[in-house]
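To start, the structure under review is shown below, and the notes come after it.
Just one protein chain is left out here, and the rest sit where they should.
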Amino acid sequence: MSNQFLILPILIPLISGISIALLPFRSEKSRNLFNLTAVLLNSFVILWLILSRPAGSLTLLYLTKTLPFALKLDGLGIIFLGLIGFLWPVSTLYSFEYMEHDKNQPRFFSFYTICYGVTAGVALSANPITMYFFYELLTLVTVPLVAHEGDRQSMAAVRKYIIYSMGGAALSLTGILMLLSHAGSVEFVYGGIGQLFQGDSFLLLAYLLTFIGFGVKSAVFPLHAWLPAAGVAPTPVTALLHAVAVVKSGVFAAIRSTYYTFGPDLLAGTWAQQSTAVAAAFTIVFGSVMALREQHLKRRLAYSTVSNLSYILFGMSLMTAEGLVAGLSHMLFHGVIKITLFFCAGTVLCKTGRAYVPQTTGLGRKMPVTFITFLISGLALTGTPLLPGYISKMNLLMSAALAGGPFAMAGIIALLLSAILTAAYLLPMGIRAFLVTPEDSLSFTEHDRDPGWQMLVPFTVLVLTMLVLGIHAEPLMNALESLIMGSV
Amino acid sequence: MATVQNFPFAAIMLYLAGGVTCCVLKPKASKVVCLLLNSLVTVLMFAVLLYTVRTGESYVYWMGHFPAPWGNEIRIGPLEALMGTAFPLIMTLTLLGGMEHIFEDVEPEKTNLYFTVVSLLMVAMLALIFTNDLFTAYVFVEINTIASCALVMLKYRSGRALVATTRYMMMSLLGSGLFLLGIVILYSITGHLLMEPMARKIRELFSTGNYAFPLTVTVGLFAVGMALKSALWPFSAWLPDAHSSATVSSSGILSGLVVKSYIILLLKIFYRVIGIDLVYSSGITNILFLFGFGAIVFGSFYALREKDIKRMLAYSSVAQIGYIYLGIGIGTSLGAKAACIQILVHAITKPLLFCTAGAFMSASGGSRRFENLRGAGRRDLLSGIAFTIGALSMIGIPLFAGFITKLHLTRSLFLFGTWKFWFGIAALVISTVLNTLYYLAAVSVLFQKVPGDSPPVERPSASLFYRCSVIIFSVLNLLYGIFSEPVTQIIQSGLSLFS
Amino acid sequence: MGSNLTSNYFEVTAVICFSIGFTMLFLNKNLIKKVIGFNFMDSSIFLFLASNGYITGRISPIITNGSVASENYINPIPAGLVLTGIVVSVSVSAFLLALTTRLYLRYHTLDLDEMIRLSRAEDD
Partner (left out) sequence: MNSNISLLFPILFPMLCGIAVGLIPALKDEKRRRVFVLTALSISFLLTISQILLPEASLYVCTLAPKAEISFAVDAVTRFFAGLIAFMWLMSGIFSFEYMKHEKNHNRYYCFYLLGEGAMLGVAFAANYVTMYLCFEWMTLMTLPMVLHSQTEDALKAGMKYLLYSFAGAFAGLLGIPFLVRFGTTLDFIPGGVLDMTLVQGHETLLLGVAFAVILGFGAKAGLFPLHAWLPTAHPVAPAPASAVLSGVITKAGVIAIIRVIYYQFGAAFLRGTWMQTALLCTALVTIFMGSSMAYREKILKKRLAYSTVSQVSYILFGLFLMNTTAMTGSLLHVLCHSVVKDGLFLCAGAIIYKTGKTDVEELTGIGKEMPVVLWCFTLCALALIGIPPMCGFMSKWYLALGSLSSSIPVISWLGPVILLISALLTAAYLLPITIRGFFPGEGYNYSALVKKEPNAWMLLPLILLAALAAFTIFPQPFLAMVENVTASLM
């Protein structure tokens, strides 16, 4: 199967995104239909590509003599593509109802769909420079989405978002170029680009710079401030971008640079690995603590994303294959769980206008479906068995125990602490929602009821995936294992 | 002696003739003459470029039949030829881009003088690029100053342009004064004015070790002189006023080309006259590096706070010039290559931004402040898109020209452990972040949906000249971003043949 | 160090005059004083240049009694350079003075900072 088709997952959303903005649609409904079909088509193309798995890399152009612009579909790319391919149609459907009475919808939906193509680009890129290009383009495409409301608050959030992302991007570019000046071949290959000798402090510095660069998007401790601030954006944006696509591409890029460029054997045991492990472990606890303190619902979920992303980074920083598999499993499960949580928060916000946690006590009686989904995904995130969170958490703990060493122990303690904190900031809210204390019942208005079908379908789909993943995750885990090992 | 070899000299003579004829012709006719002249010179210089690249060495051209120590000569290598083609090409495109504004801003019956001044400016710049004699360099530096001041001044009934011109004149006279003093001291030491014999004498002196102090002083004088004229940060007080109060095309020419000609002269002096190793050992490059860093930080910072689009672009020029001096200051051939690439990239992008800024001003009632420019991008879609391409290239997004500079500059920074590495990284990060902030802010203001005017209120500047210049500029930007390899090769070989 | 100062006193005076002219051009507020400073700076450089050509005991390079041997004449090149230099500085001073008159007619002041303030006010 020739690899020309690799360009499709990037082009389809790009073209349809632009055409959404430009074509004069008769009605909102027809534009939504067009948008949904385009996104679904792209997901099927992705599915088809994953199944037929074209080999080799497609070089589009040569930036400089030694730096090609190339696309390739390998194990890691398949996992990330699969995640966004599955979640994007669901969230587009959700955003139709959310953005119902919004004034500039064409602009929103066009950038929303373009972003799909750019994230696919990040997944498909074959060498660090192409990935860097899509990575930076992703920042630019998401800027208008974060600044959608246009009020003073979202402007401040966008400013912070730009400062962090562009600063990080510049650093990661330096790191990549430092590496390329040393390494011969440029292609991503599991185990890292060859002939990098152990412990050369120039390369370790390069790795640290790339880690900081990509760490910004994956919200590691000192560089996380933009994520909660970006909570002001409309929920489909915060749900998809800041819980799934943008932050996951940060983590994806970090994994690419650790396992597929610098190579775990170069980094294992060095101060670079220790610093990443410490940063990740600290962020795990820090994110959960901040989430517990935060009363605004979406900011609380944003902080919980900060902490959960560092789960993945911690798995990655173990520099072992099991650690990577565990990290990736958490990437998938967290993506599904967190997007559901954001959708529930968004429905509550859009239907009842309540954004703060104390206001939702007793609301479960009026919006049963939303709050049952919220409770189930809360349980999943805390890691109760029979739900996906448990499996990735257990794998993380096992790989950390196997890796051994003081930093892995610190990570294990951080993981458990954060699990308790997650329980503390998600479950009470979920349970309180179903217990109507007398004085709350009179504060409900008639339109506090469950949303329309366009929101309920995503809820049910996501809850079902969670249950299936929770109960029968073994085939998926074995698939992860084989994909990573580079059988592709 | 292939006929191609005397094209550079012919180009200078053509421009002189063009300048003279323009001041007698009527404005319309002088416009046509000037444009034809420019395109002709571009073609000639392109032929020279092909010749030098094919032969792969730089040749000397005697003006008059006297051999080296007495006669005057010019020297053309691949790098000079490349700059020689680029300058007239960008001059033509900028003139096309700003043509309506020239006829609006300059007094009706004096517009032909504008084209005279432009031709004189081209004479001076080409001479600076090719000359092999220091005193001729001084003379053309002075002609360059007068011509560029005239360009700034030619804004009808604008007091601000006059004041800006005086400030600009004063500062650049300081620069040329120091430059002349440096030449005179060198002349009194070596006894020559031509670059090659002078370089041989200096190498002897350098090896014997005497005259060490005067030599470092002259290097300092040349560097500070040229820094003053090319508005490097501590001396850049005059640039924002001068570049923002001039007409659209002249501010494009000023920030795109004039400033660069001085830097090319400085590079030539460093490489050919004093010898690059002496320059690196004298430590002047570290100072230039620090000034470059300061330019990037302060230029971007001031641009961020600017409310007027042309002043913002002027301040961003200060920052981009800082990039060039950062490249020179790194002190390796890689650094110099990155500097030359930045010269070309900035020359392509900045005039585009100025022309589109001019179009926005005419599309929103001639005001330069951002709050009146709201939605201008929607009203004039072509310049909106062109401005965005220019902005993305300035930020340094891959596939655009700006990224190539960032790529080469970062590569040249890898002298691990030295303080330059850390300052360089810091400069890169700060400038990317600040550039993104103020360019994206500008783009978002331009594309804001203003409730009042849904249909394009003002007839967008639909003249053919403007449209094709903006399109060619944008395409040039994208092409350079993607196929930058051949140009980098030419620069590389040119630099090696420079000394 | 001391001996050099006394022996080539031409160069020393030239550099002192240059620095005086430079500071006048740079620091003065009044435009006319700036132009004067510029001319003073340029003529000091030409002094430096011309004095370079002088060889003691030789006569000026005008052929009087038909002898063309170069030994008994001083070096004429610096003098030629000074000529071009003077042409350049004259044209620049002319341009500056024209500018000053135009500005005076408009702002009725010769103080550069005052002019800047007035032009800024006029523009907004």
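A few notes on this one:
For clarity, chains are labelled A, B and C in written order, and residue numbers in each chain start from 1.
In this section, a residue touches a chain if its C-beta (ideal position, glycine included) is under 8 Å from a C-beta of that chain, and two chains touch if they have at least 3 such contacts.
In this text, all values refer to a predicted model and were calculated from it rather than measured experimentally.
Within the full complex, the chain left out of the display contacts the shown chains A. Only one residue in the set A:Leu41, A:Val189 or A:Ile431 touches the chain that does not appear here, and it is A:Ile431.
Within the set A:Cys115, A:Ile212 or A:Leu379, the residue that contacts the chain not displayed is A:Leu379. Of the listed residues A:Leu23, A:Ala156 or A:Ala401, the one in contact with the hidden chain in the full complex is A:Ala401.
In the full complex, subunit A makes contact with the omitted chain through residues 379, 382-386, 390-391, 393-395, 397-398, 400-402, 404, 409, 412, 416, 419-420, 423-424, 427-428, 431-432, 435-437, 470-474, 477-478.
In this section, only the chains that are shown with their structure count from here on.
Shown here, the protein chains touch in a chain-like sequence that does not close on itself. Computed from the mean C-alpha positions, the centre of subunit B lies at a distance of 28 Å from the centre of subunit C. With centres taken as mean Cα positions, subunit C sits 69 Å from subunit A. Put simply, the C-alpha centre of subunit A and that of subunit B have 44 angstrom between them.
Only residues 392, 395, 397-399, 404, 406-407, 410-411, 413-414, 416, 425, 428-429, 432-433, 436-437, 440, 444, 449, 482, 484-485, 488 of subunit B touch subunit A when the two sit together in their complex.
On the side of subunit C, the complex with subunit B involves touching residues 11, 18, 21-22, 25-26, 31, 34, 38, 41-42, 45, 48-49, 52, 78, 81, 84-85, 88, 91-92, 95-96, 99-100, 102-103, 106-107, 112, 115-116, 118-120, 122-123. By the touch criterion given at the top, residues 61-65, 67, 104, 129, 132-133, 136-137, 140, 143-144, 147, 159, 162-163, 166-167, 169-171, 173-174, 177-178, 181, 202, 205, 209 of subunit A touch subunit B in their complex.
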